[in-house]
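Heads up, the thing below is written out as structure tokens.
Note that this complex is displayed minus one protein chain, with the remaining chains in position.
Letters A and B mark the chains as written, and numbering starts fresh at 1 in each.
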Amino acid sequence: MTAVQATGLGKRYGRRWALSDCTLSIPSGRVVGLVGPNGAGKTTLLHLASGLIEPTSGQIDVLGDQPGSAPDALARVGFLAQESPVYARLTVAQHLQMGRWLNPAWDDGFAARRLDELDLDPRRRAGTLSGGQRAQLALTLAVAKRPELLLLDEPVASLDPLARRDFLSTLMEVVATREVSIVLSSHLIADLERVCDYLVVLVAGRVALVGDVEELLAAHCRLSGPRRDAADLPAGQIVIEASHVDRQSTLIVRTDGPVLDPAWSVTPLTLEDLVLAYLRRARDDGAERSSDALAVSR
Amino acid sequence: MIEFHLDPTSGVATYLQLVQQVHQALRLGLLEPGDRLPTAQQVVAALAINPNTVLKAYRDLEREGLVRARPGLGTFVIGTLPRTDPTAQARYRRSLATWLRSARSAGLDADEIEAIYRSAVRDCFSEGVA
Partner (left out) sequence: MTRFAWLQARSQTLIVAGLLAILAVLAAVTGVQLAHLYSSLVAPCRASGADCGFAMDRFISHDSFLQGSLQLLQRLAPAIIGAFWGAPLVARELETGTSRLVWTQTVTRRRWLLSKVAVVGLASAVAAGVLSLTVTWWFRSLDQISGTQFGDFDARGVVPIGYTLAAFAFGVLAGVLIRRTVPAMAASIAAFVFARIAVQQWVRPHLLPPRHLTSSLLKADGFGFISQGGGPLDLVVKGSGPPGSWVLSSQLVDHAGHATTTAQRMAFLHKYCPFLPTPTARPKDRVHIGPADDQNFRTCQQAASRAYHVALTYQPKARYWPFQWLEAGVFVLLAAAALAGCYWVVTRRLAS
């Protein structure tokens, strides 16, 4: 079962393509990190998946269905928008009331328990909450709806480190206790490194890298050794990034087997190194393709 | 019960850090057979990590025969690891100190010594794996 399946998906605003020719498949039951620089199309992809907007081209299926405006489709997907918008003039309790009224599958017990754990006064107006509390309230609303898929757009970007940690803890507790697939975006891989087990890297509206985090880490390594040409590598090793100084070469490669050449010293990559390598590659590719294509798609 | 912590700069995979911390606790006698490990939910709430990571660590420990999951009850310690002998530890520490002093008198500085140590450790343990 796939959580999100996109085929040739594109979204244009005016003359600008926010997302173009995006084909990817996100399995369900995972915590998926959607990573990319600002303007890469993360928000657009999430909005398309939540049914907030409709694609200009291509197709997107969410949980095997077209995302959309029908109540059935809406009930199955939870969405937490960027900056966690809430009604400033309504109280915390009134937000839960809204959730109860507007969602048939509403889990009142969960919502009440969460408020308790968060130590939030239900009578407080949402406008007086801190960023972290607001995000927690919005998360509570999204989870108590009992969605099968929860989409979170930059949920921790505007939070301080402590609130960030608390938020991710809550989210992971939800993953531990409920059957829910999660897609969360961030422009910082460090935010997601500990929580996601599946990764989608978007650059300039296109998918640069996608896969299971462990498999990706296992399949990539950094080789350093005496200077040589990247083209000499055996088949099955693909250079993602190469840098050369006088006598030394450092390569980041994707490999389908162990590196046997004794001349190389092999070190594993962190997720951040891996993502950065692909981001740089995508940027350089883009610059080669057409320098203004990048400007347009941003 | 033990409490896990993570070192994000170590470069060691998160699940492996959890496994190592259970090993360590068994060696030091902090965990004994019959003790319950924290639930995935508890670990997740404390560390903000993916629950699958915890489950993977516990599966590894189960494969090693150190713990067993009892559905609905939790994961319990069933095995032991030999405790490190304190006198052996002291002996090797002394011999390492001797080696360090001789390396230093030969003109090696702290960085060089550490580089030698790291590569020696890697060589030594990769022999065992390969």
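The rule we apply is simple: a contact is a pair of C-beta atoms (placed from the backbone, for glycine too) under 8 Å apart; a residue touches a chain by one contact, two chains touch by 3 or more.
All figures in this text were calculated on a predicted structure; none of them were measured in a lab.
**Student:** For the chain that's been dropped from view, list the shown partners it touches.
**Tutor:** Counted over the whole complex, the chain not pictured touches A.
**Student:** Which listed residue (A:Ala40, A:Val77, A:Leu251 or A:Leu271) would be found touching the missing chain in the intact complex?
**Tutor:** A:Val77
**Student:** Among A:Gln94, A:Thr177, A:Ser224 or A:Thr270, single out the residue that touches the unshown chain.
**Tutor:** Of all options in A:Gln94, A:Thr177, A:Ser224 or A:Thr270, contact with the hidden chain holds for A:Gln94.
**Student:** For the chain left out of this view, which of A:Ser50, A:Ser185 or A:Ser249 touches it?
**Tutor:** A:Ser50
**Student:** Tell me which residue among A:Ala138, A:Leu184 or A:Leu279 touches the hidden chain in the full complex.
**Tutor:** Considering all chains, including the one not shown, the answer is A:Ala138.
**Student:** Touching the hidden chain in the full complex, which residues of chain A are there? Just list them.
**Tutor:** Those residues of chain A that touch the unshown chain are 50-54, 56, 69-71, 74-75, 77-79, 81-83, 85-90, 94, 97-99, 101-105, 138, 141-142, 145.
Throughout what follows, only the chains that are shown with their structure count from here on.
**Student:** At what distance in angstrom does the C-alpha mean of chain B lie from that of chain A?
**Tutor:** 31
**Student:** Under the definition above, what is the set of chain A residues touching chain B in their complex?
**Tutor:** Those in contact with chain B are residues 31, 165, 168-170, 172-173, 175-177, 193-197, 214, 217, 268, 270.
**Student:** Would you tell me which residues of chain B are touching chain A in their complex?
**Tutor:** Residues 6, 8, 11, 13-14, 40-41, 44-53.
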